[in-house]
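The structure is given below, and queries will be raised subsequently.
Missing here is one protein chain; the remaining ones are kept as they sit in the complex.
Right after this comes chain A.
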Amino acid sequence: MEIQKSETPSQATGRAAMKKELPKHYQDHRHVWVFIELERGQVHPVSLELLGEGRKLADKLGVQLAGVVVGPRDGVGTGPAIADAFAYGADLAYLIESPLLVDYRNEPFTKALTDLVNCHRPEILLLGATTLGRDLAGSVATTLQTGLTADCTELDVDVDGSLAATRPTFGGSLLCTIYTLNCRPQMATVRPRVMAMPQRVAKPIGRVIRHDLMMVEEEIVTKVLGFLSDSQSEDANLAYADVVVGGGLGLGAAENLQHVKVFARTIGGEFGCSRPLVQKGWMPFDRQIGQTGKTIRPKLYVAAGISGAIQHRVGVEGADLIVAINTDRNAPIFDFAHVGVVADAIRFLPALTEALTRRLAPRDHMKLVN
C-alpha cells in the first residue's frame, strides 16, 4: 500500500513537508542500533555490513552505535557476536542471553528486542532483510507502533537528523526515499550484500549492557521440533560467492544451463539465473539473482543470455566486474556491464570455459604438450 503514495512525487513531498515536531516522549531517543543476527551460533555477515552503515549514521548524528545480541546462554555465538560487533564499529552492545533463545522463534525474540528498545530508546534500529530479520522486524515495529522500511539500498541522515531510507519500488524501476514521521525508533531492513563489508577496527573495545529475558518457556506457544541444515545440499551461498555466472532466457532451453554450470565449476564460482528461468521452473528460487531473488556482490559476474531487466540490475550492480554475453547488441545489460560480447551464449560459453582453463593452468597445459 505504500506504493499508492509514491505515484505522484509532488503529493508525496507535500505530505512529508507536513513533518511536525517530534512528540516529547520520543525526543530522548538516541543512538543507532544494529541487530546482530545470530542463528545457530553464526553471525550473519549482513549484520557486519549493517554495522558499517550504522557507524556512518551514528557519526553524522554524533551518537553511539550499538550492536544488539540476543542468543542462548552457554551456547556458542553470543561471545563472538559481541566481539564482532566491536570489531566492526559498535561502541557498545546490548546482550540478552537465555536458553529460550537457542533457535529463532518469533515470540521470545520479539519480546527481547522490544524490551530493549523500550528500556534504552534508540533513534534508529537496523536489521538484515533475512528470513529471520524480516520476521522479527515486522513484529517489533508493529508492537512499538513505529515505521519500518524494507529492503533499503541506501541509508542517510538528512539535515534535521531524520533517517532517509531509500528503497527500490515497482520492481526496482524507481527508487523512493522514505521517512518515519513522529515515531521512534526509525526502523529499516537491508538485504545481504547491498552494503559493503566495513574494515575491522584496529583495537576493538566496548561496553556490554546485559538484560534478562522476562519470559519462561511455558509462555511460548511455538516449539522447535528440529532443524535440517542446508550444508549437505548443493545449495550454495550465492550471495557471498566471489565469482558468479548467471543464465537468462537467451539460453533458450533448460538443458543449455549445463554450459553455465560447467563454466561456473571451471572457475570455482557459483551459478544463478534471472527471474524468468525460475518462473519456467528451470532453476530453483534459491538461485534467482535480482530484486526479488538474491543480491550478489562478486568480484566477477558473467551474465550469459540475460537481457538485464531493471529487476536483475538491482541485484548485480554491486559486482566489481560484469561481463555480459548477449546476441542483442541493444540489450539493457550492456548499459551496466563493464565488458560486453555480442554473441550467442550457448556457443560462446564453451569457448570461454576452454580459454579460461588454458589461462589458469598454463603449466599443466605445458606438461601435456611436452
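In this text, contacts are C-beta pairs under 8 Å (C-beta built on N, C-alpha and C of every residue); 3 or more make two chains touch, one makes a residue touch a chain; residues count from 1.
Quick note on the criterion: contacts and distances are computed from a predicted model.
Participant: When you check the chain that is not on display against UniProt, which of "Extracellular solute-binding protein", "Protein FixA", "YhcN/YlaJ family sporulation lipoprotein" or "Tripartite tricarboxylate transporter permease" does it turn out to be?
Facilitator: "Protein FixA"
Participant: Touching the left-out chain: which of A:S98, A:T149 or A:T295?
Facilitator: Of all options in A:S98, A:T149 or A:T295, contact with the hidden chain holds for A:T149.
Participant: Who touches the missing chain here, A:Q64, A:Q258 or A:T292?
Facilitator: A:T292
Participant: In the whole complex, not just what's shown, which of A:P72, A:P204, A:G318 or A:G340 touches the removed chain?
Facilitator: Within the whole complex, the residue contacting the unshown chain is A:G340.
Participant: Name, in rising order, the residues on chain A that touch the hidden chain in the full complex.
Facilitator: Touching the chain left out of view, chain A contributes residues 1-9, 12-13, 15-16, 37, 39-40, 42, 44, 103-106, 110, 130-132, 134-135, 137-139, 141-143, 145-151, 164, 168-183, 221-231, 242-243, 265-268, 278, 284-285, 291-292, 299-300, 310, 313, 320-324, 329, 333-343, 347-348, 351-352, 354-361, 364.
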